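A protein chain is absent from this complex, but the other protein chains hold their places.
Labels run A, B, C and D following the written order; every chain starts at residue 1.
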Amino acid sequence: MIVRPRPNAFIMLFSWRGSILPQIAPQLLFVILLSIIVALFEHFHPHIFPELPIAAFSLIGLALSIFLGFRNNVCYDRWWEARKEWGALILHMRNFARESLLLHVDVRRRVLHRSIGFTQTLNARLRNQNQMGIAERWLPTQEQHDYAEHPNPSDYVLLCIQRDILECYKAGQLSDICYQQLSSRVANMAGTQAACERIRNTPVPFAYSLLIHRTAYLYSLLLPIGLGSTLGFLTPVIVGLLAYTFFGLDALGSELEQPFGILENDLPLDAMARAIEIDLLSSLGESNIPKPLQPVNFILQ
Amino acid sequence: MIVRPRPNAFIMLFSWRGSILPQIAPQLLFVILLSIIVALFEHFHPHIFPELPIAAFSLIGLALSIFLGFRNNVCYDRWWEARKEWGALILHMRNFARESLLLHVDVRRRVLHRSIGFTQTLNARLRNQNQMGIAERWLPTQEQHDYAEHPNPSDYVLLCIQRDILECYKAGQLSDICYQQLSSRVANMAGTQAACERIRNTPVPFAYSLLIHRTAYLYSLLLPIGLGSTLGFLTPVIVGLLAYTFFGLDALGSELEQPFGILENDLPLDAMARAIEIDLLSSLGESNIPKPLQPVNFILQ
Amino acid sequence: MIVRPRPNAFIMLFSWRGSILPQIAPQLLFVILLSIIVALFEHFHPHIFPELPIAAFSLIGLALSIFLGFRNNVCYDRWWEARKEWGALILHMRNFARESLLLHVDVRRRVLHRSIGFTQTLNARLRNQNQMGIAERWLPTQEQHDYAEHPNPSDYVLLCIQRDILECYKAGQLSDICYQQLSSRVANMAGTQAACERIRNTPVPFAYSLLIHRTAYLYSLLLPIGLGSTLGFLTPVIVGLLAYTFFGLDALGSELEQPFGILENDLPLDAMARAIEIDLLSSLGESNIPKPLQPVNFILQ
Amino acid sequence: MIVRPRPNAFIMLFSWRGSILPQIAPQLLFVILLSIIVALFEHFHPHIFPELPIAAFSLIGLALSIFLGFRNNVCYDRWWEARKEWGALILHMRNFARESLLLHVDVRRRVLHRSIGFTQTLNARLRNQNQMGIAERWLPTQEQHDYAEHPNPSDYVLLCIQRDILECYKAGQLSDICYQQLSSRVANMAGTQAACERIRNTPVPFAYSLLIHRTAYLYSLLLPIGLGSTLGFLTPVIVGLLAYTFFGLDALGSELEQPFGILENDLPLDAMARAIEIDLLSSLGESNIPKPLQPVNFILQ
Partner (left out) sequence: MIVRPRPNAFIMLFSWRGSILPQIAPQLLFVILLSIIVALFEHFHPHIFPELPIAAFSLIGLALSIFLGFRNNVCYDRWWEARKEWGALILHMRNFARESLLLHVDVRRRVLHRSIGFTQTLNARLRNQNQMGIAERWLPTQEQHDYAEHPNPSDYVLLCIQRDILECYKAGQLSDICYQQLSSRVANMAGTQAACERIRNTPVPFAYSLLIHRTAYLYSLLLPIGLGSTLGFLTPVIVGLLAYTFFGLDALGSELEQPFGILENDLPLDAMARAIEIDLLSSLGESNIPKPLQPVNFILQ
């Protein structure tokens, strides 16, 4: 995620970092080049290209804007929902830390450590990173083997937490109400996992992306030819501005569609997982608390 | 559901699999052909077609874009809500698996097996597939007959689960709080069924689909005639691009409107039902766990 | 509600049943006729009508499209929320049927029968039908008199259910948790009633409907005059297509705004009330179970 | 709130009551007059006004439509949320009436009477009406003094209800679960108050209203000058239709933005507070039940 103070209106015009520009530079340059060639041709050999009414292009352009707007809406909602889920996870963890004061101090340490392990496993899973061993240090030795083998390791960690709480309930250390309270926090954590997996595994219907992507590209390629005879040497400017907007929104939509990646505009999962680690460890009163992650080059991972 | 890595911007232009193109090819070709004929006529017998202002077509086209955008929004929301419900079902099942640790191990196996049966029955029901016998292997023998006869077999499975839990409560093996906790998971499952049935049984008001479908088709048929005299041989290109977008969004909307089918962009219910089966069986520690479903030709069922 | 398989793209163009066309036929014909007259005049006495720039009409037309889109959005949301509420009612009833297994079998029969009575009373109330006696057969004799006299008969039925459950609790047959569980299902039913009454009693602010209706009609009347001199004999076609879309969306919005009526696109309350009756009776194991309602002429009431 | 059967399409064109027209009549007449003057000038002294391309006005007009659409969306949402909150209040009251059967009949009468007092105080507060004494008759004598002095009198009423329930719990007449059930209904009532206060105290950011209001007015003033030379004597008609739509939506937005007022399109708080009074009194079996409020001149307060 880009973290930077919003520069003033003028400086923003020349900001490169955090812009979508680098990603769409090749196709943008191609379209601008094409416009220049058309404009030159038109200058030296007038009337080679038919003089077309701009209204025809207006029509397609506006339809395209509406559909691009729809897709961006959808992709942004996915991104924001993912952020909400991680915000909720931070909340569930803090609540769990507070409410687990009910437990014996050893059990509490164990379940909170496991919760950190859950967070880190989930993070690795969502980012397609190697999950092997990532959370082993947070688990008791006897659980490490099963953890490594389990098809759904983060779910396994939750199972271990539940077992501990259940044992306390069966041993009479917790009333059924208190058992249920803690148990529902575990269900909350599972809820975040399920929601994040849903977002990660179910992209926007591919046919949408395809349809809009194609219309945007075909349209931008037609523009220079269609407008060249009317706009003359302003063609590259106008076409460039339009193509920049359309290509940019198309690319930005694709980036936000999968919010768990490591691209510039993706969510800072590492930083949020670290925040949970800090909260839980400081709630346990431990001494060895890591520092929050800081943005590097305005980018927070 | 199409599952494929997003190809790069260039390759996407020529992707066929997952495109809506095959479905709308006939009508698209017809419109393009019509445009070509009009353009030829216009070339050899100029002024046969009246020269019409494009603005008139702009107006209808934009109104149409707005209404198509509205319908796509609605259809996409149905599709995404259906996906959310199945994501929630996966979550409820995992929670149920964890929380049912409260039960005696035999009862737990029985209710979790029944939960798998519920999922598979629901899947078959939503996809209009033969439900006969599909979940019998997950039920105790004495329930199989009633299951096959029941007007609402998936609801019958939930009734059996509830009866088992209730018995445990009455036998004093569960406190009332714990009974209620498990009972509310059963209610969660019923909630997913009710929501999915709502989406499946209540299409977008037919008059909407009709109104928008008709406007889109009439408009695309009028376009070549109206624009032919102005655009000349570019007519087929411009008209083709517009018709592709309008027909495509119309067809895509219809496909997403009923998200439980087996078309390319529908939801992968089989794969999700399998995921639930894996989660529950591995939570029971059983050995005979099936593999996750894999996409075939980029399509996950 | 229209229930029909979506016909193929071609047949849909000529579908009459379920279309909004019959409702708007008079005004549509009037506008088309007007266009023909203008076109004829224009043909025999050219330049009677001033040649107006279409862009002026474009502008109003697009503003109108945006506001019509807004109103349709709002009306559709009301319709869908109403459907969701009835879907939730079906769910609450199924949950109540399952969870009421806690009760003595006689009490259970009584409260479930009353629940059917509640549904049918609510249905009649929402549809402005005669509620007299509609649910009496589902009530014990001693409650029938008060039911008939009560200002809010469906709420009275819920009160009777609550009283029965409360008695069980006071008699020690239910723990407080179980009492609360059943009591909250009664509150769920009341919730559906309140939400449906809200939708039914509070239309979209009348000034909105008025403003948009007027703009749509004035605009469609101006169109032939404004476009006649430019479009010639294509005027009736273009104007007809636009008026069809605008009148159609206006009429469709009005129909969906009140989703509890008995028009073609309204919700099938009778069928849903019947579904609840079937679910509850079969959950009681009764023998005399009615059949589900079937659509007549593609229409489900 | 306007309560009237939707008249047929033709009569609606001439409906005055419930229309936004009276509020915007002065500015609308001014703009139409201006258009007439411009048209006359143009007729007698052609070419005084420059012939401007309508497209420039189209552009501003459409941008304006989009932003007006946004603001109307936001204002309508506020209005509908306010209506939902009052619908929810009606529901909470009915639930409270039913669930308070747990209490001793004297306590029940006291808390339900106070609930009516709460509703009426909230109503007066939201409508900026004199709250003095409005609910005193519903309170026990010893609470009337504190009620009159309290900075937040409706909240004080809830406190009194809570105290009564708490006393019952402490006296062992209620189990903790039942105490919590009733207590959460009190929290529900407080929730409605908080939500309504939020809507009432936090208008749409003033800069939005300002920006859109200004653009709409400047635009409508520019229109006659800009279009006069092109449209001739149709200018007043076209400009009038556009100004009617823009002024109307601007004024309607402002009216819905504050839904608790007593303007024609505001919410019928008095009628809803009366409905609650009827429900609670009839649930207490009291004899002296008032009649529901009826609309006067199609307007329900």
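Some observations on this one:
Just so we're on the same page, contacts are C-beta pairs under 8 Å (C-beta built on N, C-alpha and C of every residue); 3 or more make two chains touch, one makes a residue touch a chain.
Everything numeric in this text was worked out from a predicted model, so none of it was measured.
Screening D:3, D:101, D:148 or D:190 against the full complex identifies D:190 as the residue touching the chain left out. When you scan D:40, D:56 or D:105 for touch with the missing chain, the hit is D:56. The residue from A:126, A:242 or A:273 that touches the chain not shown here is A:242. Contact with the undisplayed chain is limited, among D:118, D:147, D:219 or D:244, to D:219. Across the interface with the omitted chain, chain A contributes residues 1-2, 4, 6, 9, 12-13, 15, 18-20, 53-55, 57-58, 61-62, 65-66, 69, 72-73, 76, 79, 83-84, 87-88, 90-91, 94-95, 98-99, 101-102, 175, 177-178, 181, 227, 230-234, 237-238, 241-242, 244-246, 248-249, 252, 255-256, 264-265, 267, 278-279, 282-283, 289. Taking the whole complex into account, chain D touches the unshown chain at residues 27, 50, 52-53, 55-56, 58-60, 62-64, 66-67, 69-70, 74, 150-152, 155, 158-159, 162-163, 166, 176-177, 179-180, 183, 186-187, 190-191, 194-195, 197-198, 202-203, 205-211, 213-215, 217-219, 222, 226, 251, 254.
Simple rule for what comes next: only the chains that are shown with their structure count from here on.
The geometric centre of chain B is 38 Å away from that of chain D, both derived from CA atoms. Between the CA-based centres of chain A and chain B the separation comes to 24 Å, rounded to the whole angstrom.
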